[in-house]
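Partial complex: the chains shown occupy the same locations as in the complete assembly.
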Amino acid sequence: MKLSKKYLAHVVFESNDPASKTFDIALLAIIFGSIIVAVLDSVQSLHEAYGRWFYLLELGFTFLFTIEYILRVWLTSRTLKYVTSFYGIIDLLAILPVYLSFFIANTQLLSVIRALRLLRVIRIMKLGRYLAEADFLRESLKASATKIQLFLFTVLTIVLVMGTLMFVIEGPSSGFTSIPVAMYWAIVTLTTVGFGDITPVTPLGQLMASLIMLLGYAIIAVPTGIVSSEMARRKRPEHFEKLKSCTFCGFERIEEGDKFCRKCGNEIN
Amino acid sequence: MKLSKKYLAHVVFESNDPASKTFDIALLAIIFGSIIVAVLDSVQSLHEAYGRWFYLLELGFTFLFTIEYILRVWLTSRTLKYVTSFYGIIDLLAILPVYLSFFIANTQLLSVIRALRLLRVIRIMKLGRYLAEADFLRESLKASATKIQLFLFTVLTIVLVMGTLMFVIEGPSSGFTSIPVAMYWAIVTLTTVGFGDITPVTPLGQLMASLIMLLGYAIIAVPTGIVSSEMARRKRPEHFEKLKSCTFCGFERIEEGDKFCRKCGNEIN
């Protein structure tokens, strides 16, 4: 019989046959649908006109998510592990807000939690061709983590020193009302965002601001250089896929021109 | 006789002799002329002073484009294929707006279609030295497409979560009137554009904004790293295609200009 528990678990957790793929695509559609409803509902004019329908749709989506969550809890072989896993918590957070809203009035906080539903897309994406690429990006960033931490510390030191200086130079009359605000301005400037809500007006302040801007313009090269060189270095393994294996010991990294296996010394034909 | 249909087709479709080149340059001049007229006509003061002349020039350009279109349809050996091709549709769109304007009053939509005339430059450019380079760029981008898609998804997730958070933290009083508006602000901030039309005013909002800015400043390294490493990788083959092998010992890295094999000393013809 086709609708066995094992078959259902396959449909829900795998994605290598038509039924599983249909399930994944339907889930994606519901996730994006629920997010679009939440986003549109935040627009005052749309909320007033269609707020009732948005609420009904939201209840519908939550009902479907609840069924899916119950299915997953029931179908998984290791229930406790799933419930306490990253995806298990995300899945629960996707349905909780609506049930909580029956008791709690703070709907704004709930809409933030509802936005987290987007994270559910990651699981479905993981099953596709993005997996290798995402791993590649994650590993590149992980390998550069120490350099990036050092870079962020340097940035924060610049921000603190420059923020304090600008607070002293410009003062509250130009909008630099406190060191935290001046640090916020320094970040806005160093990252070349430049909102313009706070700007220096004294010549000395404008000179200092120019220095921060040139610094920000120059040091943006550092994270780029870090990630670029890391990626360039990491490219090589991709190359290894074309290599042949040793017929004796199965060692997989036999390179072109190798006459003997590096691991077992077996001659390669 | 020189003005045969075959000769005309050569002039219109090729670009390897003086007559063809003159045709291409004249066409380029007309395209740029028509675009400059459209741009200048949108300036209120110039429209009032010279609107009449701009209209006459536009009619003239359209007349020339119409002749060119008829020529191409007549001269091509595969008329249907040309008419339905990308360039065929662009060529038709270049003349349609003016003829439509006799019947339709919405001149603004037509001016957008007229801007598409610039796309016609691509065909003329394709015949020049840009071809190889354009292919190089296109292939680099295509090879990085999966990574770029993943990157865009990550960016949109950040934008949705941050937009929702800022909408909740700052609220309509600071200009964050809805989640879509807050997402627009998050894109403005993450891409380091920073218009300043909407800015956070609460300390918590400014802290969140600082995080988004540092994030945007850091992750700009990712697309750059992707494209850079892709381009660096793609450079190599270009070099190796020119190498030949030694006819005596089979050494594969004979470079241009080598007269003797570096490995066996055999003379290379």
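As written, the chains take the letters A and B, and residue 1 is the first residue of each chain.
Keep in mind that, in the parts below, a contact is a pair of C-beta atoms (placed from the backbone, for glycine too) under 8 Å apart; a residue touches a chain by one contact, two chains touch by 3 or more.
This structure is a prediction, so every number in the text was calculated from the model and none was measured.
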Number of identical chains in the entire complex, 2 depicted: 4
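As a convention for this text, only the chains that are shown with their structure count from here on.
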Contact set on chain B toward chain A in their complex: 146-147, 149-151, 153, 157, 160-161, 164-165, 167-168, 172, 177-180, 183, 189, 192-196, 199, 203, 206-207, 209-210, 213-214, 216-218, 220-222, 224-226, 228-229, 232-233
In the complex with chain B, residue positions of chain A that touch it: 35, 38-40, 42-44, 108-109, 111-112, 114-116, 118-119, 121, 125, 129-130, 133-134, 136-137, 140, 148, 152, 155, 180-181, 183-184, 187-188, 190-197, 220, 223-224, 226-228, 230-232, 235
